[in-house]
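For this depiction, one protein chain was excluded, whereas all remaining protein chains were kept in their positions.
Residue numbering begins at 1 within each chain, and the chains themselves are lettered A, B and C in the order written.
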Amino acid sequence: MFEKVLIANRGEIALRVARACRELGIKSVAVYSTADAESAVVRFADEAVQIGPPAAGRSYLHIPSIIGAAQKTGADAIHPGYGFLSEDPYFAEICTNEGITFIGPKPDVMEKVADKATARDLMSKAGLPLLPGTVDPVNTVDEARDIADEIGLPVIIKAVAGGGGRGMTVVWNREELASQYRSTRATAQAVFKDSAVYVERYLQAPYHTEVQLVCDEHGGGVYFGERDCSVQRRHQKLIEEAPSVHLTPEMRTDIGEKAVNGALSIGYTGAGTMEFLLDQDGNLAFMEMNARIQVEHPVSEMITDCDLIQEQIRVAAGEQLSVTQDAVELKGHALECRINAEDPDNNFAPTAGRLETYVPPGGPWTRVDSHCYPGWTVSPFYDSLIAKLIVWAPDRERAINRMQRALSEFEISGRGVKTTIPFHQRILANAQFRSGDVTTDFVEQFMAEEKQLAAATG
Amino acid sequence: MFEKVLIANRGEIALRVARACRELGIKSVAVYSTADAESAVVRFADEAVQIGPPAAGRSYLHIPSIIGAAQKTGADAIHPGYGFLSEDPYFAEICTNEGITFIGPKPDVMEKVADKATARDLMSKAGLPLLPGTVDPVNTVDEARDIADEIGLPVIIKAVAGGGGRGMTVVWNREELASQYRSTRATAQAVFKDSAVYVERYLQAPYHTEVQLVCDEHGGGVYFGERDCSVQRRHQKLIEEAPSVHLTPEMRTDIGEKAVNGALSIGYTGAGTMEFLLDQDGNLAFMEMNARIQVEHPVSEMITDCDLIQEQIRVAAGEQLSVTQDAVELKGHALECRINAEDPDNNFAPTAGRLETYVPPGGPWTRVDSHCYPGWTVSPFYDSLIAKLIVWAPDRERAINRMQRALSEFEISGRGVKTTIPFHQRILANAQFRSGDVTTDFVEQFMAEEKQLAAATG
Amino acid sequence: MSESETSTNPDQEFIRSVWEEARDLIKRLEGSTVQRFSVEAGGTKIEIERAAAGASAPGAGQPVAAASMPAATAEEIAASDDRHPILAPLVGTFYGASQPGAKPFVEEGDFVDEGQTVAIVEAMKLMNHVKAGRSGRVSEILCKDGDWVEFEQPIMYLEATGE
Partner (left out) sequence: MSESETSTNPDQEFIRSVWEEARDLIKRLEGSTVQRFSVEAGGTKIEIERAAAGASAPGAGQPVAAASMPAATAEEIAASDDRHPILAPLVGTFYGASQPGAKPFVEEGDFVDEGQTVAIVEAMKLMNHVKAGRSGRVSEILCKDGDWVEFEQPIMYLEATGE
């Protein structure tokens, strides 16, 4: 096992990793920008190194400073968390060259996964279901038109190098296909320096379903059930839950096994997530794989009783998974609300400021993953996630009730600071959300309805 | 189900009950003394009534004020928590007469359970094992001597009306028996206004083992495994855990079933605990029954995934238990540390004061049940429990590691305020504690060793 | 513990003087947009915090009470005006007369002597007589028969009769 792990990240995930290290008896090293000098992880970790100014490019994304900090402190491994350098094969390679273990997949595997077209190709070969459409880039308008005729409209044209909702165009009628094909290529070239695009069927209102898995270096792979992350605004997840109420046990086993096989087929090691779209007819289609731990991993932890960060560290150290697939039993239901320092009434504009009051909820089956404390200053330099509130209950309805209870006691205030708590409370009270019938277009519709209501009553 | 529940208590348990009510969709009413006007439960509950001055006798123990508060707010049930009026049959009877449901056993059952001799008699008839000795009071020295000769020394002479470690004398040799018999009777008469005593075998270093159960009004009863509470100082529990590492599955099932049968045999309803002593040979002996929810109930919740407070409220409302015995599976290991506002270096003297800093631990499988928040003033009027820190892990060792991690991030400070956190940390690091071989005399020995070490090094 | 408890006699005078200076500073702050300001040097720290314009801070207008007490009782709050509240001695039902239809113990405008019964608070059939803690004129009765009152809830106000 590692002696000392450097955490190349900040905020709640840095603290989450440091907690796991302490529980495993591993020393932890925090790195921080001058904006984070008083952060919780700096206070908690065994050592801390100031690596740069607030701008991430010169601190959390500055590879020489992070490698330097690791060498200064003698860390034998680096945990990248999520975001920042977590999916950068070049960084992983440098770690390896410097004799430091990168806690994640091997660089070449990261590269394969990072390229959407390659990933789709490999996973379809491994037996994962894809949406009707192409795997390889579509190079001519005619080709695109033939595919559209074959799979039927609407179709979506996606930049191979795209992501986060950018570089996508939905084609609703045949006439516009040619122009939209060209414009998407142009955008792709401009934004991603790569004009390659592919075409697939467009699902209007799917469920976002993702399978959590961890693979070790001994050919072992385990899936930890799936998460439903359909409550998202502009591709930003707001509420995640596990399990998905739309999968039968058979579907769950089938997609879980396929996901693990797919990962093992490309030599994947570490924690990862396979994202799928689930249509109303129960068809799952592979979208992409995330080669890192994810923000929403706690909901999977709560229904499986497995510590995913500890597993991730274990397998990175060359150990075998501490659990077998048979030992992973799903129980009950878990929900996570992402509490962001954003103003829901002002188009979710990020807010910053000193937290005069910060009183997290407590009590049974209530988990808070957060780096905040009274007096902490929410910085404008980084993402606006200030806390993840996770609850567990025997079933979804009771989990929602418990989440409402927990949100009702969460006190966060400070001059200029707004949070998404009220927005979460309104969603949790929404009949359609409570029914479970929530597709990726739910939030958009929900907000539209709220606007209408306000207009009508106001 | 109830419409509105009044919580006749304060501190963490009042908040725990209010949280359960909210999760069940029941309105909650807090009652508070002037010292608790700014307490967390007053802020959280749907309504709050000021019932008296800080002195409990004129507030939390003042029945007319509590009944009045219930009638003022139209509460249809009262949850007594633990301590205060929770085991007062007279209060339960008044509630019934006033048409308010007392969340606990029926008054006559409470009376039977409260009388140790009666309880021992009933439970032995119901098949629960007792220590060798008498059930009925021992009325003469000769009788006492005969019993001692029969069961062998050492024996303990206990006041029937005694409790909390008072009114007990251990007899080590035959010569002293007569005098100690007389002195114990005298003490019992003086302290408890009842000279009745009984004699039983004295166990020098037993394990404190207690079985958690809940019975409904339909003849249903379920046990939720057992807790080991051997880490206690002067009969005050400091650390509780579940399950006990000293029971085999067979022993667990056997004593669990006997406990439930015993409870049902006397018409017990609601949540309750049967306390046993476990000797080194694996013999369990019934000591007494606590007719209330207990401070340490969360460790049982963590290993069974059952919400005991919700069950308690459900059965009080006349519903059936929401779980069957088969559905209660024990998993992993849970620990609870009682964080008291006491000075471990000054003979655990209670401390009071304003909490300038209060930052509870968070993260995976870490639960904090507490009424504290930054700025809350720990009052000298009430008991010194300020937080219960509960953790869960797949096994005892990892639970201890997680507890150490959680304690290491718990920040509580304020002028004059000391807590038992450092003491817990020293116990958790102790080799014998980690071995699990901890009997009720552990803390005494642990402190003696610490004193010696200090003397030797100092 | 309220801050005031940390002040020991030898320092009483010092504190009073600081109090004066504090008041000065506060006056000077009026009209400025400063909300928060703090200085620290050696082991000492001074912090000045002001409510946003318009917002009224807790304890506004009652420097003394607001300075320390977390749970200021009705008695203390009332100390800030010239009226003397009579408080409910426990939780119960207010009655202004010994029995329905009977003449009320007191009416607004009446003069009462110290120790005179002014009302009854009934709890579980027990009639608790509420007596005036001092003499004065009943300026206002806050409850009517059957009202529920909490512990130390003002039930009426006496006005000092200029002695």
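As a working rule, contacts are C-beta pairs under 8 Å (C-beta built on N, C-alpha and C of every residue); 3 or more make two chains touch, one makes a residue touch a chain.
This structure is a prediction, so every number in the text was calculated from the model and none was measured.
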| task | Looking beyond the chains shown, say which of A:A14, A:A56 or A:A69 touches the absent one. | result | A:A69
| task | Check the options A:K331, A:R354 or A:R396 and report the residue that touches the missing chain. | result | A:R354
| note | Per the whole complex, from A:E3, A:E38 or A:E329 the residue touching the absent chain is A:E38
| Residues of subunit A in contact with the chain that isn't shown? | 34-38, 49-53, 58-59, 62-69, 71-72, 94, 98, 352-354, 377, 415-416
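Please note the rule applied: only the chains that are shown with their structure count from here on.
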| remark: Whole-angstrom distance, CA centroid of subunit A to CA centroid of subunit C, is 54
| request: Return the distance between the CA-based centres of subunit A and subunit B, expressed in whole Å. | output: 43
